[in-house]
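Here is the structure we will look at.
Every protein chain of the complex appears in place save one, which is left out.
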Amino acid sequence: MPAGQQPNQYPVPTYPPPESEDEESWVWTQIKAEARRDAESEPALASYLFSTVLSHPSLARSLSFHLANKLYSSTLLSTLLYDLFLHSLSSTPTLRSAIVADLLATHQRDPACVSFSHCLLNYKGFLAVQAHRVAHLLWTQERRPLALALHSRIADVFTVDIHPAARIGKGILLDHATGLVIGETAVVGNNVSILHHVTLGGTGKVGGDRHPKIGDGVLIGAGATILGNVRIGEGAKIGAGSLVLIDVPPRTTAVGNPARLIGGKEKPSRHEDVPGESMDHTSFINEWSDYTI
Amino acid sequence: MPAGQQPNQYPVPTYPPPESEDEESWVWTQIKAEARRDAESEPALASYLFSTVLSHPSLARSLSFHLANKLYSSTLLSTLLYDLFLHSLSSTPTLRSAIVADLLATHQRDPACVSFSHCLLNYKGFLAVQAHRVAHLLWTQERRPLALALHSRIADVFTVDIHPAARIGKGILLDHATGLVIGETAVVGNNVSILHHVTLGGTGKVGGDRHPKIGDGVLIGAGATILGNVRIGEGAKIGAGSLVLIDVPPRTTAVGNPARLIGGKEKPSRHEDVPGESMDHTSFINEWSDYTI
Amino acid sequence: MPAGQQPNQYPVPTYPPPESEDEESWVWTQIKAEARRDAESEPALASYLFSTVLSHPSLARSLSFHLANKLYSSTLLSTLLYDLFLHSLSSTPTLRSAIVADLLATHQRDPACVSFSHCLLNYKGFLAVQAHRVAHLLWTQERRPLALALHSRIADVFTVDIHPAARIGKGILLDHATGLVIGETAVVGNNVSILHHVTLGGTGKVGGDRHPKIGDGVLIGAGATILGNVRIGEGAKIGAGSLVLIDVPPRTTAVGNPARLIGGKEKPSRHEDVPGESMDHTSFINEWSDYTI
Amino acid sequence: MPAGQQPNQYPVPTYPPPESEDEESWVWTQIKAEARRDAESEPALASYLFSTVLSHPSLARSLSFHLANKLYSSTLLSTLLYDLFLHSLSSTPTLRSAIVADLLATHQRDPACVSFSHCLLNYKGFLAVQAHRVAHLLWTQERRPLALALHSRIADVFTVDIHPAARIGKGILLDHATGLVIGETAVVGNNVSILHHVTLGGTGKVGGDRHPKIGDGVLIGAGATILGNVRIGEGAKIGAGSLVLIDVPPRTTAVGNPARLIGGKEKPSRHEDVPGESMDHTSFINEWSDYTI
Amino acid sequence: MPAGQQPNQYPVPTYPPPESEDEESWVWTQIKAEARRDAESEPALASYLFSTVLSHPSLARSLSFHLANKLYSSTLLSTLLYDLFLHSLSSTPTLRSAIVADLLATHQRDPACVSFSHCLLNYKGFLAVQAHRVAHLLWTQERRPLALALHSRIADVFTVDIHPAARIGKGILLDHATGLVIGETAVVGNNVSILHHVTLGGTGKVGGDRHPKIGDGVLIGAGATILGNVRIGEGAKIGAGSLVLIDVPPRTTAVGNPARLIGGKEKPSRHEDVPGESMDHTSFINEWSDYTI
Partner (left out) sequence: MPAGQQPNQYPVPTYPPPESEDEESWVWTQIKAEARRDAESEPALASYLFSTVLSHPSLARSLSFHLANKLYSSTLLSTLLYDLFLHSLSSTPTLRSAIVADLLATHQRDPACVSFSHCLLNYKGFLAVQAHRVAHLLWTQERRPLALALHSRIADVFTVDIHPAARIGKGILLDHATGLVIGETAVVGNNVSILHHVTLGGTGKVGGDRHPKIGDGVLIGAGATILGNVRIGEGAKIGAGSLVLIDVPPRTTAVGNPARLIGGKEKPSRHEDVPGESMDHTSFINEWSDYTI
């Protein structure tokens, strides 16, 4: 983490072993320390930090409280939502480990993310994904009307529209997130990074499996539109503003509207890094022969 | 309707004769039956379903209540908005028949729409269009400041920005809807389907007729931008992410940035179906010669 | 101003000398007169107009009140936000002159803007920018957690995501505004007009100076994506839906995905007008050889 | 009316013929004129006066709006209450004439009441009685759970606890009103004035007719407690702080704890005036032999 | 229970064995059945009944939800209060058995109480006592600032002011409840019934044990004031409006201001029944020699 370059980054100690029970405690300890420091330096924010973070005994309670107070409406009360989130997070360890993985992913990949608490409290992409996971859990439990009502609130409040049936991996960064649309039969792998205004859409009015499948480690640039039951291979990169209607091979880069592969269809360039983690949005420019200003 | 394929679809009986008074009653009966079933199977949602649907004697009251509780703010009270919507819907039968037509359109064209009540309660595109129609009514009654204030609330809450002067037909599906922008002098025909992030925009700072005219049965894909007083012919299809700045002939398909006609400018391919109803987003891929991954 | 063509435009007297103290008073006088007229003609809106405009002694108080009541949440109370805005606007004359410049810019450039009060009350782009300026002030005062919390509310409520570190000039029009994303190290000059769904984004996970620099008088069309620390020269125009990854020279027009210069890379056409002010979105069509429907 | 003595009284023209349809219009015209004057002289209150009074076409709508916004809670929404009040008041002319009679009674009898709008907006006793009448209407329509829920809100918000089964006449002044308790089988006649902390209570745990019956024109002083199915005769006066457990003859005065008749049990003094209208609380002092400081 | 005489009473089956675990389940079953019946007969109330009762798996959750939504404010959020109530009720069986005892007491003693759900939802005395018990628990856990903040909300919302240090027994009926004040060192026994406007007050500015001790089975009439560390003996009755400053022997009746014993100080009349249960307010009238109208 380029802490040196980012004076507004909080100091972060060495990471503990990943995905252990310890990791959740470790992140929660960081968050509380950050919130305490911010509350001390900024009294105007202290009330907010105590109510959202410092008064809670666990990350699950803090997040349940925060989501409930973000997503409630005059007809869906915050106490009901709080109950729903808390029960789901408490009883489902995989939801909690995904929260932690997403916090780490956001903190590591987005240089604008100054702290874990910054992500927990302010990243609408992070919050939308955590709420989606609870909606998805309800969907798999055949509590579909409730899942759809929750989906509607998430779409209203965060402008992030992920169908509750869509399956989303962990270690996800939704940067900015506004306008993201992910359809009913879409699947998103682990360690994927998706920018705002991205669509993983369907192909028509016939039901069935009709949305994209995004492999692990993929990076999808801002405004990219991927339509249909196509496969974006592991570690592929989709350039900003691209329109993708057919499969993209692993570790290649597709750009343009309609999208082409960098290096050509026959022998596309293959990169070694994992774009979903390296967040390299623009290094392909030199290879993109059509790009000429 | 592919009910067999969609286990989450509610059974729907044969449709009644269209646009009769009976149709409104029939849809309202469906909605109440769906809500009753959902309230029974999901006690956590029953309060919401009673307050939004089951306590109301008519579709117009239910929708007025729901919109008022979605759109109110601390300076525009829900009781004022409720009065406004209820008075407008009660006194204007064409608004009520448009509601019904949009409910049917959404249910028929979007395989993710599991029920009429799902659309009524959760589809921000549906809700935004119904609220817009009331704003448009106010506009035509020269109550412009109120129309603009309502417009502002719709844009804030649903992220759907339709100028109150814009004229919108019936049988409209706004799928996902987030980010839709429709300008002051735009006209949208009947049975049109528009995806999210679409812009029907103007051309400059000079007033007058400066926004697109969308014919009946048109399908506009996600992220398409159509600018200027151009005419999109009846039954045309605009591909996702396209940029359209000049007219598109009827029943042709325009794709790309800048958009080209599938089949070529001189002899474009013409399709027989009505894309606004068939929702076929991607069948043109094979014909799109430039599209090569 | 084409008042004659726009029957819904309010009559506007001759402008006073720009950026004088008088200008703020003059605009505030206009706004109150408009609000009084609207309150008289529309009793249903009078309460709203009195609470937001007519009960306040100054533009700074009116705007502070309005923003506080737009941006508050159950954990960030309106009284706290009101205090914050009022203190910032009262103590920082440059914030107030920027408000006035943006009001004038919006009124002059957007033919759909019928009055100054219309902009003040209803334009989410205008409101988001004013709130951003306060967040930016907090950022420069090293009150970063509060700046980020405010940023988060602006992004939630207005769907306008401007990092509090980004520097924005004055005389800005954000038309429609939904989905705008401006990154941490971006700079936007004076008299710039930006449409909705525009991204001024970064290039990766490394911090440092990584976002676009937009010169004075630039016009950026709807859905344009500009990535990386590139320079968009003074008076340049970026077409709707364009993807820009390298510098654009002053007074040229870049269009397409990837973007090209109208007139070609070597001898691009240069325009005389200031597109950020003239708002000419589409006159380049004839020169864009590839554009063929 | 001692308008001359009360510089803060609004000028009031000659009354129209009582209880005619004209009377309701006349009072409503007064209220609007008062509210308009106050809105002009006090901009800080104008928003409130427009939302509660000036934006409404009738007294029934204004009162329904005001009560709904006073009595709503997070589980009983204002739109539901508004509907309930408006429907009841619109369909029941006797409710509307009672509103008018109470407004006149309050204005005539309470020198602190400066205007009809003062009573309409600010008198919790007036508001509680009007809401009670709707609860009573529901009770008589066998909608008892709703009547009791409304009763509970009235008791919470106004601290006025009138069982929905109790029958209340018209021309009622509840001055200050806090702490008033009126039991299930109580009856209150016309032109009665009751001060705060008064109890019309029952006698035990057995049901049936067990609460006081208050005749026309009675005045009940602050803190008086009347228990059991006793009869307070027409035009009687109950002194402040009295405890009354047996019948009180017409036009007599009962004072003390336990109460005695002024003038003695056998030949009590009888007054000519109607205390419920003259509001003479203390003229009996000279006759009250026990009263000696 | 005089169900025959009270057509609005719900049928109630034979009681289960008292204070067993079964009793709580039994009462909860009754409440749900009542709420279901009311929801069916009154759609306008169904939303309220589902959110407060029918969506909850237990009495403790229902009450926690209801109290949280009654007592929250803009600075004490409902989710925080819900957590607090739920945790306290879940972990403290004596709180739950006291809830049940109070529900039974209210239902048996107050003929105006038509059902258990009527008490649970609408009786401010019942709700205030349950909230007080949680405040008292916090007080005994040395969480005094929180106990006092909760005390303040109870006093604001229910106008029932019970110091969190006061000890209250079970089987309590607070009828009407408005204005009740119980001081810091007061003790109230079991099976006590207290009407509204009652004060159990202190004697001065010196701390220490300075408030009344109320024995089991006592009935205190409306408006009675009991001051100082005096003892109201078991089964005593305090008449409405009485002022009591010294001890009252068991099973006697004190009435008047200042209070005297019925039958005289030396040989007071003693009653056999338990007034706190029989609720006989007025049978002493014949014996009260001074009472003469």
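Assorted remarks:
Each chain gets a letter, A, B, C, D and E, in the order it is written, and its residues are counted from 1.
To be clear about the criterion, a residue touches a chain if its C-beta (ideal position, glycine included) is under 8 Å from a C-beta of that chain, and two chains touch if they have at least 3 such contacts.
These numbers were taken from a predicted model, which means no experiment stands behind them.
Of the chains on view, those touched by the hidden chain across the whole complex are A, B, C, D, E. One of E:C113, E:I194, E:V248 or E:M279 touches the chain omitted from the figure, and that residue is E:V248. Touching the omitted chain from chain B are residues 74-75, 77. One chain of the complex is left out; on chain D, the residues touching it are 2, 5-6, 8, 38, 41-42, 44-45, 47-49, 51-52, 66, 69-70, 72, 78, 108-112, 114, 118, 121-124, 157-159, 176, 178-179, 195-197, 221-223, 239-242, 255-257, 277-282, 285, 288, 290-293. Remark: the residues of chain C touching the chain excluded from display are 47, 51, 55, 61, 65, 68-69, 75, 77-80, 82-83.
Simple rule for what comes next: only the chains that are shown with their structure count from here on.
Contacts with chain A and chain B are shared by C, D, E.
Of the chain pairs A-D, B-D or B-C, the one whose interface repeats that of A-B, sharing more than half of its contact pairs by residue number, is B-C. Chain B and chain E have centres, each the mean of its CA atoms, that are 55 Å apart. The geometric centre of chain C is 59 Å away from that of chain E, both derived from CA atoms.
Chain geometry summary: the mean Cα position of chain A and that of chain C are 28 Å apart.
Residues of chain D in contact with at least two other chains: 47, 51, 55, 74-75, 77, 80.
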